[in-house]
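For this depiction, one protein chain was excluded, whereas all remaining protein chains were kept in their positions.
Every chain is named by a letter (A, B and C) in the order it is written, and numbering of its residues begins at 1.
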Amino acid sequence: MSTAEPLVAPAPAERPPVVNDFSIIVGTKNGSGSQTANATILRALFKMGLPVSGKNLFPSNIQGLPTWYTVRVSADGWIARRETAEITVAMNPATMADDLARTAAGGIYLYPDDAKVQLSRTDITYYPMPVKKLSAASDVDAKLKGYIANMVYVGVLAWLLGIDRADIEAALAWQFRNKAKAVATNMAVVNAAHEWAGANLTKADPFRVERLPESKTAGLIMIDGNTAGALGSVYGGVTFVAWYPITPATSLADGLHDYLPRLRGDAETGKPTYAVVQTEDELAALGMVLGAGWAGARAMTSTSGPGISLMSEFAGLGYFAEIPAVIWDVTRMGPSTGLPTRVSQGDLLKLYLLGHGDTRQVVLMPGDVAECFEFGWRAFDLAERLQTPIFVASDLDLGMNQWMSKPFEYPDQPMDRGKVLTAADLERLGGFARYKDVDGDGIGYRTLPGTEHPLAAYFTRGTGHNERAGYSEKPEDWTRNLERLDRKHDTARKLCPQPVVEQVEGAEIGLVAFGSVTAAVEEARAMLAREGIKASLLRPRALPLAEGVRDFIAAHKRTYVIEMSQHHQLCDIIRLEMPELAGRVLPLNLCDGLPVTAKWVSENLLARETK
Amino acid sequence: MSTAEPLVAPAPAERPPVVNDFSIIVGTKNGSGSQTANATILRALFKMGLPVSGKNLFPSNIQGLPTWYTVRVSADGWIARRETAEITVAMNPATMADDLARTAAGGIYLYPDDAKVQLSRTDITYYPMPVKKLSAASDVDAKLKGYIANMVYVGVLAWLLGIDRADIEAALAWQFRNKAKAVATNMAVVNAAHEWAGANLTKADPFRVERLPESKTAGLIMIDGNTAGALGSVYGGVTFVAWYPITPATSLADGLHDYLPRLRGDAETGKPTYAVVQTEDELAALGMVLGAGWAGARAMTSTSGPGISLMSEFAGLGYFAEIPAVIWDVTRMGPSTGLPTRVSQGDLLKLYLLGHGDTRQVVLMPGDVAECFEFGWRAFDLAERLQTPIFVASDLDLGMNQWMSKPFEYPDQPMDRGKVLTAADLERLGGFARYKDVDGDGIGYRTLPGTEHPLAAYFTRGTGHNERAGYSEKPEDWTRNLERLDRKHDTARKLCPQPVVEQVEGAEIGLVAFGSVTAAVEEARAMLAREGIKASLLRPRALPLAEGVRDFIAAHKRTYVIEMSQHHQLCDIIRLEMPELAGRVLPLNLCDGLPVTAKWVSENLLARETK
Amino acid sequence: MPPLPSAPAPAAAKPATNLVGLTKADYKGLESTLCNGCGHDAIAASIIDACYEYGIAPERLIKLSGIGCSSKSPAYFLSRSHGFNSLHGRMPSVATGALMANHTLSAIGVSGDGDTGSIGFSQFKHMIRRNVNMVYIVENNGVYGLTKGQFSPTSDRGQELRHQPRPNEFMPIDLCMEAIISDCGFVARSFAGDPKQVRMLIKAAFAHRGTAVLDIISPCVTFNNKDDSTKSYAWGRGHDEVVNDPLFVASRDQITVDYAEGESRAVTMHDGSRIVLQKLDSGKHDPTDRAAAMRLLEDARANQRFITGLIYVDQSRPNLAEVENLGYTPLAHMPESKTRPPRETLDKLMASMK
Partner (left out) sequence: MPPLPSAPAPAAAKPATNLVGLTKADYKGLESTLCNGCGHDAIAASIIDACYEYGIAPERLIKLSGIGCSSKSPAYFLSRSHGFNSLHGRMPSVATGALMANHTLSAIGVSGDGDTGSIGFSQFKHMIRRNVNMVYIVENNGVYGLTKGQFSPTSDRGQELRHQPRPNEFMPIDLCMEAIISDCGFVARSFAGDPKQVRMLIKAAFAHRGTAVLDIISPCVTFNNKDDSTKSYAWGRGHDEVVNDPLFVASRDQITVDYAEGESRAVTMHDGSRIVLQKLDSGKHDPTDRAAAMRLLEDARANQRFITGLIYVDQSRPNLAEVENLGYTPLAHMPESKTRPPRETLDKLMASMK
């Protein structure tokens, strides 16, 4: 012990127990290997039947900078970020003091016993941990001592909070994909720490977990949105992926790399039924995806803001040349490099308009990991049906953090490969006109390259063309084509996932949210209800906005759009599409790089409503 | 003569003369050299004191495809495009029949006497021209016979319409920069044709020009917007240009290539005071401009839609890193290649939002060639004052066609080089904080690389930074920075050119227009007035929109925004910024690739107002 | 449109057909809208001839391009093939994607020197590095045609152009050298004014199983055809130094080609066809020797030689489809049964995440 402070603060008198409702924050250095420890705690609690969520707040750095992991436990099932944590595990010398200052009043503070930190607050319960000693005792390879040290706080926490060690072991087994040796080594440290805590610490705080009489997580899974999106794509029959690495989208491609080989080898031929190309940049990625979509593949890419910027020109081409494609944008903060590890929803307007010269793209907006999966496969059906690029707007919080979910549902429809004419069709029809609106939905028929019929070919270009895909600069041809594209946009409005509405009887105000903000808004509604404020909720799930959005707004005096962007982009899109209702639509936006909390939402809403 | 039709249709009985108010259309093949002939007619009429405008409707092709040139003569001074022309000169075999069909009823039709065309209409006066014969007689080099052939119609038209040959000669002298030989050769053909016409044709139509008692063009100049923009930049003290060729922006760079060497050599050193680099693409162009702006040059680039798309990422960087830059977008139609020779205003929204992740750019919107010049120099003052990229949204019609104008006014203010600290300043201040809002206008102080003071340096990045330009991921730093950027945006709102308003006493409706559409809207107002409809006019000249726009909209029951884009982008921007007035703002947009006409505006407005 | 001059048709002779039963006319494209005499049109004609002679089924070929006069070419040949006029400089990526979706197709890409060497340089180099299976033709005129005459990266040093304030100051890039060091397995240079050589090279390129780069000097009669331009007809005719005159012999052709061993050498392609290189006086170049190919190009650069012929060939590298281990069925045609894993697999996965 390097400080003169007492090891354990005096136990505050008579504090009622706080059971199954608090947050833990672990402060570490990036690259120090605490992920496994944190994920273990998270999953152990989950296995105990407790609703949890886990969020990583990390810097743009590989190793050494401060990083934090928060675990929220909420018997009520709230899983959004909370501003403060009651339980701090301070493993990073660089932030120990700050981490102490930020601990919620009455909270607890765990720290390595050799840490140089002033235990200056008196409203906190302190627990030192013999991290060095216990990890030194482990039989693990010297190189891995640093990593295994993290298991010490897992053990101490387990003792302090009452996390079942059987669940920790199960969580470790899950982590290490049942590699017995790894599980045993880690569990040994957990056990040692647990025993040490039992022998040396006095529990002097009210926080603990209890297995619920009826599990609230039974049957649920836990997963991040990027992996969910990757899985959705795999089940959507993706056949071609072109991508360029970028945080926070990389793990979506990683998911494809993980699952495609496992799920998509051709049993008969032993060959893959897909190809994945890491490109030289994002321009090439979307170029390849469009080439592949044009030639008939289910093709996708994933990226984040900078890549989206670079894809602008190709996105416009895709729109005007009418080529199916799926593009995931896992949004991060700011420009160019920006804050690549901070969340934002600031690309939405950009996506909607991506291209130059009057484009209007189709954007899906998953609100949870199950929708990441669902939109993962559905995006291909929509892309091929609508013959247009489909963007999926996810975000860093949704994409990279762990969320509970019902198990994903297997696609409930066969694939929709859209309007493609075969050689036989051409023989029957005696030809076709690529850009003619035969069915009144704005969507023409296409042929795939390689179709063996002398009338199959057409010429694709972004330039003006007539219905037969012939080059034309005639004003009539151009306007007719644009009008058809607008008609197609309206078709998209109907075909895309419709909004989810929770209408509250007698509610004056409506709330609108999308993406990862949804969790905070749902919790905020409960808070507001406690203040006597009723609020309906609408989750638009796609652009163009469905008709239901208009009805919702018309049905409420004021509708607040809650989102993470500086210029309240979804709010603006709604206003734009419904000018007659624009005055009723109000922004409630935050753009500070962290996931919005329910507290922020409810407080700000209250302030707005009561002033 | 290859047709059996009569050379000259019977003269219609008793038609009143049509003086100084009609349009001419010349149909030729691209690359056949008719530009000189058309420009000569235009300038000769202009020199006669008649208000004119000239527009080239050309294909995306170097040689051989149909192209049209229209000359409008309007004693009243209207210079927008008209839908129809009374006088057709049909020089292109491929379009002769169509050109005849399109000629206004009662109009006239000139054609080479060896043309294979059915002179099928009876409401037209026909004039054959011995083009081959007369050009063969010229002493010009055989290679140039094709070009000189165009002078035949100049001569015949001069005779038919009464264009003064002295003015034609003066126009030719202007064209050929007083090269006597070229003028003489061309004039000889004009004279021969004129004489042939006098001897062989019978004037049987009512169209003619007359020199006005008081010239309406005296003191005016004629120029295209791109040259005007180039000149404005030269007088704005541009020191660095990086650009990549693209129609219709190329002639802006051509203008710089033409005028910089003439106007901007350093008299003392004989060295240029500028550098122009043709880059490998538009990404590099904006990258160089930002690098140069960062290091203290007045740097610019010019491009069109596809280039703008490619500049997205750098534009966002420029916004967040706060670097002065000037970017001209001479808009063309559609996506990627699109219709590169057709006009549109479909990039406006894109420009305003260029970048990803919550950018709001500053966009200047010149409404005529004089403003192209003025904004050409003013853009640099704004860029350096605001430390941000300034976009100038021109369009193909404004940029590439000939417009009359008052002579440009010399800049009325010395250059504003913005907030730059020198070594002496630093010495005095003892340092600086790059991104601190010292003056409350959202604009920080910067230093230029090379400033010889140990405290001069700072680190530029697009990522999060604190006021001292240190890397920071702290939410507070990020939000404080974004709030300052919004404050700066509001400063821009005040510093940028304010709207031009023509408020009409008692007008219920307001019209809003920008760019080349202005000319048509001004004419349409006169037409509407004749129908008893009063309409005020507002020309916003920059984004962000000035406060005056709100006042204007509030002052009218309905405001129509007239523009050339499929998705009425300016209308949407207004609605977006003024949601409370959104319902009063109505789109009146056309997107067919041709300049909007006054007739279209007034007819559509009438239809909307009377239904 | 004025009628085109046409030769009188021989009386009632049935038109000749090729291996796949098509006539030359089946390989035609739309009428060109390029300038009269443009080198690009000569190349389009050679492409038609080569495809006809090689016996390509036009429906099994895709033709792609970027943006430029050159990139308009695909409209002027093979109307029965799917075409894609993409973005300026970005055709390589589009072609890559298309050929991943369907690796059983043949592909011709047409680009310009600006399209390939400026805005598309990175895509060009990376396509080659991936060895995408296509014939990539650069119609190299040393100028930006479609935007009316600016310098391109293959413009000669010292070249002058209208509107350019001073002569070009930069060294032209050598697309063949660039291709070789990016591991291209088929690199040739030719001249639009030598249609036979162009045709032979295109056929040989079809037989190559990877990216084949043809850098074809293609004069721009409107902006860069002055006699002293190395991209002019006059220069080409005056300086063309044929390092080898390739004769393409399809595997099916049983005729013994008449060439003396020692004076010529043959390269056998994967499909059994042969490229017979008739050694000419001017060079004893071995196109299978990478170092020699680089030496040849470096020497040509240093001494301003305009060499044409097959410069380098190496068939050892797998192409991208092989690297990706693609099977018989193109990805585009995989049935749902192969691309949507069965329900049980999802159930199992979900169970594992509980």
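Everything below uses one rule, namely that a residue touches a chain if its C-beta (ideal position, glycine included) is under 8 Å from a C-beta of that chain, and two chains touch if they have at least 3 such contacts.
This is a predicted model, so every value here is computed, not measured.
S.K.: Touch as defined at the start, partner being the missing chain; which of C:178, C:194 or C:240 qualifies?
M.R.: Of all options in C:178, C:194 or C:240, contact with the hidden chain holds for C:178.
S.K.: Among A:94, A:166 or A:429, which residue is in touch with the absent chain?
M.R.: Among A:94, A:166 or A:429, only A:94 touches the chain that is not shown.
S.K.: Which one, A:121, A:165 or A:257, makes contact with the chain that was left out?
M.R.: Spelled out, the listed residue whose C-beta touches the missing chain is A:257.
S.K.: Out of B:62, B:172, B:234 or B:421, which residue would touch the omitted chain in the full complex?
M.R.: B:234
S.K.: Applying the definition given at the start, please give the residues of subunit C touching the unseen chain.
M.R.: 118-119, 121-122, 125-126, 129-130, 153, 169-171, 173-174, 177-178, 181-183, 290-291, 294-295, 298-299, 302, 318, 323
S.K.: Applying the definition given at the start, please give the residues of subunit A touching the unseen chain.
M.R.: Counting over the whole complex, subunit A touches the hidden chain at residues 31, 60-65, 93-94, 244-247, 250, 254, 257-258, 260-261, 276, 278, 280-282, 306, 336-337.
S.K.: Which parts of subunit B face the unshown chain closely enough to count as touching?
M.R.: So the residues of subunit B touching the missing chain come out as 219-223, 231, 234-240, 242, 263-264, 266, 269, 271-275, 277, 279-281, 283-299, 313-314, 317, 407-408, 410-411, 414-415, 447-454, 456-463, 471.
Convention: only the chains that are shown with their structure count from here on.
S.K.: So the centre of each chain is just the mean of its C-alpha atoms; given that, what is the distance between subunit A and subunit B in Å?
M.R.: 45
S.K.: Can you work out the whole-Å distance between the CA centroids of subunit B and subunit C?
M.R.: 39
S.K.: Can you list every residue of subunit C that touches 2 or more other chains, as numbers and ranges?
M.R.: Where subunit C meets two or more other chains at a single residue, that happens at 85-87.
S.K.: Show the residues in subunit B shared as contacts by 2 or more other chains, in ascending order.
M.R.: Subunit B, residues with two or more chain partners: 60, 306, 336-337.
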